[in-house]
Structures are given as C-alpha cells and as structure tokens.
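All protein chains but one are shown in place.
Per-chain residue numbering starts at 1, and chain names A, B and C are given in the order in which the chains are listed.
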Amino acid sequence: MSTHEVAVEGAVHEEHHTSMGLDNVKMAMWAFLGSECLFFGSMISTYLLYRGRTASGPSPHEIYDIPYTSVSSFVLLMSSLTMVLALAAFQRSDDRQGRIWLLATAFLGVTFIGGQIYEFTTFYEEGLALATSPFGSSFFMLTGFHGAHVTVGILMLLSLYGMSAFGRIEGGRSAARPVEMVGLYWHFVDIVWIVIFMIVYLIPE
Amino acid sequence: METCLKGSDRKSLRAAALGVLLLVALVLTGCEDRAPQDFLNHPIGETAKEADRLWDIVFAIAVVIFVLVEAVLVFAVVKFRRRPGREAAQFHGNTRLEIVLTLIPALLLAGLAVPMVSTLFAAAEEQQGALQIRVVGKQFWWEYEYMDSGVVTANELHIPTGTPIRLVIEGDPNDVIHSYWAPRLFGKQDVVPGRTNFINMEAPKPGTYWGQCTEYCGLSHANMRLRVVAQDPDEFEDWLALQEEPAAEPTSGAAAEGQKLFLENACAGCHAIQGTDAAARVGPDLTHLAGRSTFAGAMFETNEQNLVKWVTDAPGVKPGVKMPSFRGQLTSEEVESIVAYLLTLE
Amino acid sequence: MSLPEVSTHQQIDELRAEEHHPTPRQYVKVAIVLFVVTAFEVAIYYIEAVGGLLVPLLLLFALIKFVLVVLWFMHLRFDSRLFRRLFVTGMAFALIVFAIVLATFFFRDPGAFTESNGSNGSSSSE
Partner (left out) sequence: MATAALTRRGMFARPRATTGWWSWVTTIDHKKIGILYGVTAFVFFLIGGVEALFIRLQLARPDGQVLDAELYNQFFTMHGITMIFMVVMPMGVALMNYFIPLMIGARDVAFPRLNAFSYWVFLFGGIFVYSSFFLGGAPDGGWFGYAPLSRTLPGHGMSYYSLGLQILGIASLAGAVNFIVTILNMRAPGMTFMRMPVFIWMSLVVSFLLLFAMPVLAVALFQLMFDRLFGGNFFNPAVGGDPLLWQHLFWVFGHPEVYILILPAMGIVSEVLPTFSRKPLFGYAAIVFAGVAIGFMGWGVWAHHMFAAGLGPVANTAFALTTMFIAVPTGIKIFNWVGTMWGGSIRLTTAFLFAVGFVAMFIIGGLSGVTHAFVPHDAQQTDTYYIVAHFHYVLFGGAIFGLFGGLYYWWPKVFGRLLGERLGKLHFWLYFIGFNLTFGPMHIVGLQGQPRRIYTYPENMGWDLWNLVMTVGAFVIAVGTLVFIVNAVLSRKRGEEAVADPWDGRTLEWTTPSPPPEYNFSDVPLVTHRDDFWHKKYARTPEGEPVRVFAGAEHADDDEHHHGIHLPSPSYFPALAALGMPFLGYGTVYKILPAMIVGAAILLLGLFGWGLEPSVEE
C-alpha cells in the first residue's frame, strides 16, 4: 500500500476533533512503519540465514564492491537531509524552496536506484542472480524490496511536487503536512538502508 | 459391557468426555481393539509409553478442569435465569477471587511442566549401543539403510525386540517433508529435506506395528504407509543375514524372461537389484521384494495380482506416484513374466 | 496504558503550539554527523587492526545513525510518545522474534545432533 493516499485521505480530518490530539495520518504512518519493521525484519533474517549458502555462484564478499556501495549509501543518507530541508521550507510556507528540495530528494533517490540497477547488472554478469543460490535469492529480495520502497518514495515525491506546483494540495495552502508524511516514509526507507548497508555489505561472513 | 471397563480402556471414556459424547463413546470405542494405529489404548514401545504416562496426568487434570468449569457455567446459566421480581446483583468484580483463579492455573501448569520437561529430555537422549538405522522419506515410500551392515530395504522396517534403536531420520534434499510415525511404538518425527532428526525407541515384544506418513506430502500422502516388524533378536539376525545376500538368480523360464525384461526396460533405470546390473536408487531396492509382506508404501499386499496391476499402471493405483505407467509399453505377458521374476526375490 | 488523553480543542492547540521543529542548521549538523559516522564505518571495514571489534563497532555505528535519523529527521524526539510506542513496538517485536528464529537455526541443540552427517542444517559455509 502506498502512503500517498493515506497522506491525502486524512487531510480533511485535520481540523476535526481527535481524542488524542494527534494527527490521524501521522498516527497511521507510524503504525505502518511499525509494521514495516517486521516486513524488513523477515527479509533481513532470511538474508542472515542464507548469507553463506552458495552451493554455486559467488559468495557475498567475492562480489561486493564496498566503495561503490558506500557512495550510494551516502547519496541516500543525504537525501534524508534534503527531505527535511524541504519540510522545513514548506513549514515556513516557502513553497518554492520546498519544491526545489523535493526535487533534489527525488533526484538523489533516482541516483541511488540507478546505482542499484547498475550494481544488480554487474552482479548478474558475475554470476549472481535470484536463482543462483539461497544467498542470491535473499540478497536480491532484500535489496530489491528496499529499492521498490525507494521507487515508491520517488513517485510520491514527484506527485507532491506536482500537487504543490499546481496548487492541488488539499487542506490548506502549504503542503507541509503531506510532505511530513512522505518524509517519514522516506527517512524510514533510509534507516532500513543503514541497517542493510551494515548487515549485508560490511559485516563479514 | 463390564469387560470394556477395565485398564486402559477407561481412557476412551475420558476421551469421550472431551468429545462430549460420553456414553456412546464408551460402548463403541472402548471395546474396539481393531484400530492398529491406536496410541491411546495400546501404546507398546517404550517411547510411546513414556508419552502415554505424561498424557495420563495431563488428561486427568484437563478432565477435572473441564468438568468443574463447565459445571459452574451450566449451573450459573440455570440458576440465574430471569425470574420475576428478582433484579440482577450489580457488582463489578472480586479482586481476591480473580487473583486466586489466576494463580491456580498458573501453579498447576508450573507443576505439570516438570514431568513434561523431563520426559522431553529423556526422549532426546541417545542410548548407548543403539542399533542405528537411516530412514529416508520419499514421495511416497520409505527407504531404510542399516548403518552397520549397509543393508538397504524399503517400507517394512525390521527391528530386534528389546534392543535400543536409533532411527536417523534424513530428508532427501530433492524431496519434500514427510513424517515418520508408528503410533504404538513412538511419536512422529518430521523428515526434513536437508536435515537430520532422530527417534530413539525400543519395541518390547514382537509384532507388526502399523504406521504412516503424517506430514502432508502430496497426492499419495494418504498412501504413504509403513510397517515396523519387531522380531526376536535371533530371527532379526537371520533376516538381516538374508538381506545381505544378493538376489536369487531366477530358474524358471518366465522368471528368467522377466529378469531380462526388467533389465532391458526402464525398470533398471530406477530400481536396484543386488546381483544384477540394476543399481539405481530412484525407487525402492527390490532385491528382497518378495520377502516383504506389502509394497508401495505398505499400500498393497505383495501378491501376483497386485504386482501385475502395479507394474502395468502404478499411477493408476497410487495417485501421483513417481513410477510411470507401462500400459502400452509392456504387453500383459511381459508384465506377468516381470512379476514372476519379482516374486522370486525372496 | 498511560496514553495521553486529550479531548478539548484547547489542549490540541496547546500541543500544536508546542510542536517543535529543529532548524535547518540543526538538520545540517545531524547530516554531518551521519556522514562522519558512515565514513568511520567504511574505514574500519578496511582496517585490519580492528579485528574482532569490527562487528560490535559496526553495530554501534549503525545504531547511532539509525537513532539520529529517527529522532531528528523523523522528529520522534519532539513528537507524541504514542508514535514512539508504535514504532518501538514494531522494532522490538522484530528484533526479539527474529533473534529467536535465527537462534533455532544457529544453535540447534547439540544433543539432538550428535553424529549427524551430511546435514546442512545450519552455518553451512564453515
């Protein structure tokens, strides 16, 4: 489920009475992120279990290119910064600057995904595919689903950009609230990568 | 009637209480001794008996809780039916009672945990000098290998009585999960591809014990049965010695013809017969097939008629079986000679 | 459960007003720390001398980054306790449950395992 619609869904309720004085959408988002912990937890455990199972094909540290991945990790990490800067801009109603940071975030996201696609192709050429070994399966599943999350995030960022540019943000002049929601999602995807980068790439077998 | 009410049969009565059908159950199952996989009334092997002793305690307590709680429940419903002129008492709880009713089950369970844990660890312990037999589950039959002598056989497990046995349950990495179980002797253990599990057991008295695969494994899961034949140690030794022999060379014309056909046709691509060129291990080792009272996962009695049906069209009589149908490939005369040969494999 | 109970609009407004947002400058500082820690992570990966400390250090560094992002970028530091609970519950379930799952694979009882041959049940790469 994408979070975008959630973000917009709750917008009208903003001014409604809520029993905890909290924002519905934000609460939903945090609940959803709690759920995502188990989603990625399952895949990370699978990876940990299968890390060394390479009946055929390369083993993890035969193919990882740590400097390369470090750079793309860095790119993703910095996209979190641009994301909060976008939020800060929208919060002070500087929509123009907010949109620029949104674009910057999306751009960094795209860079990361591009890097991942390149990495996947190299691995594939070096003989590691989903079908190669349990290691291959668990590696591609984990990083692939992470990539899918980033992609969804990029879509949401671009939609936000469009909606803000065309004045289609509901519930007020500023896009701050939807941006905050997408931001939560985006940062979450980033912290997942922090964990993946450590567990998958850095920790030796 | 009265004869039904003694000893282990009484347990059926309690089982029926659980199933609410108290009396009927007593009459109808209490006397039923024609259930060869019954582990409730007639556990025989040491492992099965251990489990049964545990069950006796647990079940007795469960029945007591059941009777007490249900009685109070029914009593409350009957007693406090609406009657004119009586209003419901408006109370919200009773903390002391609630605490007591929390502690009782907790303590009870803590007490029950003790025999459970000790039985559990005892069952896992390996006995010294146990006879080790490898058990491999395949769709839909069992392969055994006596690890000392290297004897390979299928479906019918022979064991000596009064001897500790350790079954090394090994999963074939190219097969699926099965579960090995002969209820009167021991509880089940899964056969997990790529893993090894163990069953420790002992059969006190000779007999043929029934069992079957209990992990759903595909079309013929229901037909993946087995027998454990417990024999006096002497008899067992004789049996084992016979198994080490290669197959007898056929003498009669039909059987010799059958052997030729067997070796020429696909059969030898899947089956082994010691003493011939057939050495494949896809299907059961047939060296002493005729010495087994049943075949194909203890599904059929070993006789000519059944074997003919089998060799002609195995999937037709056992759904999903990995052996192909030979209808159209072998004439009925050819099948008959093959079967004649198979029947010489004592 | 001691969840905050707020029911009047006035209180809601108060909460809103309290909402605290870090400044962009603070965000940048956090990002610099993140960058430095990442650099350390990669560096120790290459430094032989770290030896057995590598894994604990990596865990520590990742934890620092994780916590920084969650507390600052995701505002959990300044936001309702309920949100923290929702997230931490998920994290805790995931950590505990999967630690146990993995333990059943990596520490199968030796008792059940003596003389097992040909098992690739666990840690097959050793």
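Keep this in mind: a contact is a pair of C-beta atoms (placed from the backbone, for glycine too) under 8 Å apart; a residue touches a chain by one contact, two chains touch by 3 or more.
Owing to the predicted nature of the structure, the values given are computational and were not obtained by experimental measurement.
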| item | value |
| --- | --- |
| Visible contact partners (per top-of-document touch definition) of the missing chain | A, B, C |
| Candidates B:160, B:183, B:258 or B:283 - the one touching the absent chain | B:183 |
| Of A:38, A:103, A:165 or A:203, the residue in touch with the unshown chain | A:38 |
| In subunit C, positions touching the absent partner | 1, 3, 5, 7-8, 82, 89-90, 93, 96-97, 101, 103-105, 108-109, 111-113, 120-121, 124 |
| Residues of subunit A (touch criterion as defined above) contacting the omitted chain | 1-2, 4-13, 17-20, 22, 24, 27-28, 31-32, 34-36, 38-39, 41-43, 46, 49-50, 53-56, 129-134, 136-138, 141, 145, 159, 163, 168, 170 |
| Those residues of subunit B which, in the complete complex, touch the missing chain | 12, 15-16, 18-21, 25, 28-29, 32, 34-41, 47-48, 50-52, 54-55, 58-59, 62, 65-66, 69-70, 72-74, 76-77, 80-83, 86-94, 97-98, 101-102, 105-106, 109, 112-113, 116-117, 119-121, 123-124, 169, 171, 173-174, 176-177, 179, 181, 183, 186-190, 192-198, 210, 212-223, 319-320 |
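As a working rule, only the chains that are shown with their structure count from here on.
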| item | value |
| --- | --- |
| Interchain centroid distance [CA atoms averaged], subunit B/subunit C, Å | 47 |
| Rounded Å distance, subunit A centre to subunit B centre (Cα mean) | 51 |
| Touching two or more other chains - residue numbers and ranges from subunit C | 120 |
| Residues of subunit A whose C-beta touches two or more other chains | none |
| Interface residues, subunit A side, partner subunit C - complex | 17-22, 26-27, 30-31, 33-38, 40-42, 44-45, 48-49, 51-54, 59, 66-67, 70, 73-74, 77-78, 80-81, 83-85, 88, 91, 183-184, 187-188, 190-191, 194-195, 197-198, 202-205 |
| Parts of subunit C lying in touch with subunit A, wherever the complex brings them together | 3-7, 9, 11-12, 15, 21-24, 27-28, 30-31, 34-35, 38, 41-42, 45-46, 54-55, 58-59, 61-62, 65-66, 69-70, 72-74, 79-80, 82-83, 86-87, 89-91, 93-95, 97-98, 101-102, 105, 120, 123-126 |
